[in-house]
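Note that one protein chain is taken out, while the other chains of the complex remain in position.
This part shows subunit A:
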Amino acid sequence: MTLPNRSKIEAKGVSVFYGDNQAIRDVSLNIDQDRVTAFIGPSGCGKSTFLRTLNRMNDTIAGARVEGEIRLDGDDIYASGMDVVELRARVGMVFQKPNPFPKSIYENVAYGARIHGLARSREALDAVVEQALTRAGLWNEVKDRLKDSGTALSGGQQQRLCIARAIAVDPEVILMDEPCSALDPIATARIEELIHELRGRYAIAIVTHNMQQAARVSQVTAFFHMGQLVEHGDTAQLFTSPREERTKDYITGRYG
């Protein structure tokens, strides 16, 4: 199956510093609209850091500094005119550890929609919540207990709730930072399935330390090592015939 590889996000010469520490060195990488991009690499290599530059979550870390250029649909997201609130609504994020709010399932999903004024009426909000939960594959499991606390769900359900929370503000891109690392194999399979279903509707970038997962869910894989982007390209090709020695060492389990 071939898909057009239209770039949704274009990063050029991106470097990230935590104080004097450089965590990302001169990375250039595109996130395609219709293909899932996986970031792999040993832990501490800067995958999360790079992912967080894409919706400016690094702004919330004291001392973090980003250099280079990142464009979303051609607009520089670090330009002074860019509204971070608007940006994060367009580029949603799912975290390593499920982090539902200690509110009801309904309120968790409605949260972003309320903030951005997406629904004028109660019915409209109900519709937003139902659609988001349906897309996140959670609706059937929770439709009878929307008032229960989001924190009372199982880990896998919590993570899908967080995906629904991100979807509810109608984003264009979804960033996922090791979304399955706290989940059991069955919940993990459910999320991977979900990523397949969401592909095409949203541009997706996913960080994973699990190479099989990268191979299963992504079409493009980027291999990071010590803050650098060593190589990236078609997933199947990267895993079968890596161009770089370091990539080969990593995927054959020589280190990691």
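Details
The criterion applied here is as follows: contacts are C-beta pairs under 8 Å (C-beta built on N, C-alpha and C of every residue); 3 or more make two chains touch, one makes a residue touch a chain; residues count from 1.
The rule we apply is simple: contacts and distances are computed from a predicted model.
From the set "4Fe-4S dicluster domain-containing protein", "Phosphate transport system permease protein", "Benzene 1,2-dioxygenase" or "Putative DNA metabolism protein", the protein name that UniProt assigns to the chain left out of the figure is "Phosphate transport system permease protein".
Here the missing chain is touched by one residue of A:79, A:115 or A:236, and it is A:115. Across A:129, A:169, A:194 or A:211, the residue that sits in touch with the chain not pictured is A:169. From the options A:8, A:35, A:88 or A:190, the residue with contact to the chain not on display is A:88. In the full complex, subunit A contacts the hidden chain through residues 55, 57, 60, 62, 84-89, 92-93, 95, 97, 99-103, 111-112, 115-116, 162, 165-166, 168-169.
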